[in-house]
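Of the protein chains in this complex, one is absent; all others appear in place.
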Amino acid sequence: MLKAAIVGATGIVGQQFIVALKNHPWIEIVALAASEKSVNSSYRKAITDTQSGALRWFCKEAPIEEIMDLPVQNATDLSTGGIDIVFSAVDSGPAKILEPLYAATTPVISTASAFRYEKDVPIIIPGINPEHMQLLKVQQQSRGWKGFIAPQPNCTTVGLAISLKPILQEYGLNSVIMTSMQAISGAGRSPGVLGIDIIDNIIPYIPGEEEKVQLETQKILGSFSGHSIDPATFKISSTCTRVNVRDGHTESVFFSTQKPCNVVGVIKAMREFSGSFVKSELPSVPQNMIIVRDDPFRPQPRLDCDADNGMATVVGRIREDDVLENGIKYILVSHNTKMGAARGAVLTAEVLIQSGYIS
Amino acid sequence: MLKAAIVGATGIVGQQFIVALKNHPWIEIVALAASEKSVNSSYRKAITDTQSGALRWFCKEAPIEEIMDLPVQNATDLSTGGIDIVFSAVDSGPAKILEPLYAATTPVISTASAFRYEKDVPIIIPGINPEHMQLLKVQQQSRGWKGFIAPQPNCTTVGLAISLKPILQEYGLNSVIMTSMQAISGAGRSPGVLGIDIIDNIIPYIPGEEEKVQLETQKILGSFSGHSIDPATFKISSTCTRVNVRDGHTESVFFSTQKPCNVVGVIKAMREFSGSFVKSELPSVPQNMIIVRDDPFRPQPRLDCDADNGMATVVGRIREDDVLENGIKYILVSHNTKMGAARGAVLTAEVLIQSGYIS
Amino acid sequence: MLKAAIVGATGIVGQQFIVALKNHPWIEIVALAASEKSVNSSYRKAITDTQSGALRWFCKEAPIEEIMDLPVQNATDLSTGGIDIVFSAVDSGPAKILEPLYAATTPVISTASAFRYEKDVPIIIPGINPEHMQLLKVQQQSRGWKGFIAPQPNCTTVGLAISLKPILQEYGLNSVIMTSMQAISGAGRSPGVLGIDIIDNIIPYIPGEEEKVQLETQKILGSFSGHSIDPATFKISSTCTRVNVRDGHTESVFFSTQKPCNVVGVIKAMREFSGSFVKSELPSVPQNMIIVRDDPFRPQPRLDCDADNGMATVVGRIREDDVLENGIKYILVSHNTKMGAARGAVLTAEVLIQSGYIS
Partner (left out) sequence: MLKAAIVGATGIVGQQFIVALKNHPWIEIVALAASEKSVNSSYRKAITDTQSGALRWFCKEAPIEEIMDLPVQNATDLSTGGIDIVFSAVDSGPAKILEPLYAATTPVISTASAFRYEKDVPIIIPGINPEHMQLLKVQQQSRGWKGFIAPQPNCTTVGLAISLKPILQEYGLNSVIMTSMQAISGAGRSPGVLGIDIIDNIIPYIPGEEEKVQLETQKILGSFSGHSIDPATFKISSTCTRVNVRDGHTESVFFSTQKPCNVVGVIKAMREFSGSFVKSELPSVPQNMIIVRDDPFRPQPRLDCDADNGMATVVGRIREDDVLENGIKYILVSHNTKMGAARGAVLTAEVLIQSGYIS
């Protein structure tokens, strides 16, 4: 069993890591870390509200019982001796400082955006861009680290990059236009989205989100040249909004391809693509990378975000688009806190283990 | 005072007509009609639930007291003698049969889609395409009617066509890509959208909506040739979804213009356009056809749909788009049951009165 | 394996029966029936929307594949030959006519209220009033039936009766005051609760609900005299409201006992009670009839309604009440469409099988 530490363990993403690693056959949690104010107590005590006695545990799934008695260490002082993987669930600010400390000795899989846009840092989605893993070696050399930092994509990027991959492969992509309707769990809890702001409403702006989605999609679908990644050259533009949905980002996508394509071909490409990677024997791999629904009323976030344990991207309403050249439009739903965060990071860890990057 | 009949008076759109005509300085309601099962009683009785005694009145605004004692007539037998305008709030099926009966003698303003796509029928938005009113004369001649049918656009078309008009004028339009996030009040009450379907969810399909929006926007923004309308030639593609918002459709729009344009120019065009028509002295005219918000978190449907009494289209997040040629993207909110339905129809009636088409 | 028919199979409760019987070790579905308009086709065809091709399947869990090809029979003509149990999911009106037809030969477990208040009809909650099963024999004799009708309680009654049972046993009950906050799935789909009515709102009235809850709770907690049930003598008063929650009824309960009682005693009584019945080896039995939460922020319907597969009643905030004599107050959450409907009915079937009433 590989030994894992979770940093940012008291927050919502940290807790999702704890759930994602429950009964994991390859990885066990041996250390928890958080910011200074939570340390020097058991995990149970650290997440107990002192006034009401209530447990500040935010996942529907119950916590791992053994975890509750682990001590919570100060993230700044966390010793990586005996740790094989660090899962980092902290915000981008602290990530910038903390993650290099750990990466000096140990692989770090992170949900923070802090290092995503650095030249020597790949954004890996298992099954989509496995060759980008090689950039981790470049990173190790250039930074003199024994470990590395492997950040997850933004939760809004994940479903988009996955569903575009078979199109890119089969037809080449000219351009992508996307409008997202994002779930509130994506904003976390500090501060998160207030009920009085989102009830009976849409918030049409998520600072920084559109830039992230655009950059990351091009990077993830780019090609590895041997020492760096050349971003994909298709143009991409997005508008990101917040809607009153708890879990599951919905995206309305329009794309233009280089070669002529049609609805039947796109459905076929997506369905066939879905089957290859998932034959790998990774514990968290979904049965399908992409599920294409025929029912025109699907995908719906409440009904579809949990497909394949929240790890599949569910696509529907694939139709021709008259505006773009070789244009097709579709809708996707992707679970923003499962494939789009902690579970996706665990899947990345698995593929890195399988490929020998973590051992 | 012009005498008006409301057909479909017991439904939610009919009730919105009653509210929209409250204290109207030019128009008074003198007749109410509905389907057979509601007739032969006062309006109050027709909308009273016999089991619970509750009033099936669906608007937040109180009904007009005098209306409550008007008899409800059978829509099929409604005599238009003494009626100057018929406001039709029935569904498309009955509209196909009923509206020509009335139009033989009397102007009909309708929220139904039944006649929108006929060659000799204009879709009038006051302030946007006043010259299309002339097609009503062609209609009268071709059909041998003394009255006419003037349908309102679909509620999703209204805000889109209004906000694109100044762009078309100033820069010419190549193409439009739009994703809507539509309020549930747009689906009405029979059957409407069930709470269990829309809570914590998005429904990604509204049958027929996308075709309507595309056809209508091109028709409304088309040019009147003297005897017919040549649809605008820009290409348009949309994806229409239903979100958990009560009132106010939100639309994410991307467009490409013929002439080069930029954000400053688009804002200026929208703001200047807004001011012209609204100087007309129509009772229901908004202060602004288009309100452009600088705050990037606006427009929000709950905060903005009631702007100018629900008659303004509120626009925000105007930014450059890298995908389309001369591309710009923005978000709009438009009140689907005010400017997008009954109040919009009353405004159309006003402009037709002012122009001598109704008297 | 016992052979079951589901009547009302195309509706939402019928579909919940199909899900509740998926992989059931004792019962298999062999026949499906519905109202006339659905018949003469496979189940798949009967629930396919002809216009859009969408499946009108309303459960989150997938349907049983083998069921999809079963023919849908006309409920009026359903032959009970070869059927061991009929699960009836029809409305109260048709239930009044249909259920006696089946009961002449076959046991009927019903979610309809049609027969709940008849003298010779018990309302059985497994683990709560097993002795009431004996009234079925009286029913068979008085009506000359080989089968019987065993109706489930109203979904709002279930959690209340279960949580009060240990209190009644331990302390005796004087009176109960309850305010419910009921989920919208309890209203079903025809017509159900419209999104525009319940969004950002509470509906303070559910016709007939309060009377049902009061009568049924007294009947369920009453005593079987050998040939009839003497309702429990405590007084009970309720106010039932509808809130914007999909699944899980929440109830705020105040009660007064005959013997002095206190918070510690009530918690103990509930926790001990919970353990007895559940040791029975019934396939659908929950691990706990009642779960008592210490966290004062629980139970919450979204977090707790699925406890023990939706079969447990989750209780919290047990505190002293100063108004009533020996007063205690608490909050409960109970899954209205699982223990409160189809799954609860399947559990009743299991206990009737185990006791020899169905074979």
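Observations, loosely collected:
The first chain written gets the first letter, and so on, giving A, B and C; residue counts start at 1 in each chain.
Criterion: a contact is a pair of C-beta atoms (placed from the backbone, for glycine too) under 8 Å apart; a residue touches a chain by one contact, two chains touch by 3 or more.
Bear in mind that the values here come from a model prediction, so they are computed numbers and not experimental data.
When you scan C:236, C:269 or C:289 for touch with the missing chain, the hit is C:236.
Checked against the full complex, the one of B:303, B:318, B:339 or B:353 touching the unshown chain is B:303. Even with one chain removed from view, subunit B keeps its contact list with that chain: residues 52-55, 60, 199-200, 294-298, 303. Considering the complete assembly, subunit C touches the hidden chain via residues 175-177, 179, 181, 199-205, 207, 235-237, 239, 241, 243-246, 250, 252, 254, 296-303, 316-317, 321-324, 327, 329, 331. By the touch criterion stated above, the residues of subunit A touching the omitted chain are 51-52, 58, 184-185, 189, 191-200, 205, 207, 244-246.
Following the convention adopted for this analysis, only the chains that are shown with their structure count from here on.
When subunit B is laid over subunit C using CA atoms, the rotation angle comes to 180 degrees (nearest 5).
At the interface between subunit A and subunit B, over half of the residue numbers appear on both sides, which makes the contact a same-residue one.
Note on chain placement: the centre of subunit A and the centre of subunit B lie 42 Å apart, centres being C-alpha means. Between the CA-based centres of subunit B and subunit C the separation comes to 46 Å, rounded to the whole angstrom.
Residue positions of subunit C touching 2 or more other chains, listed in rising order: 52, 199-200.
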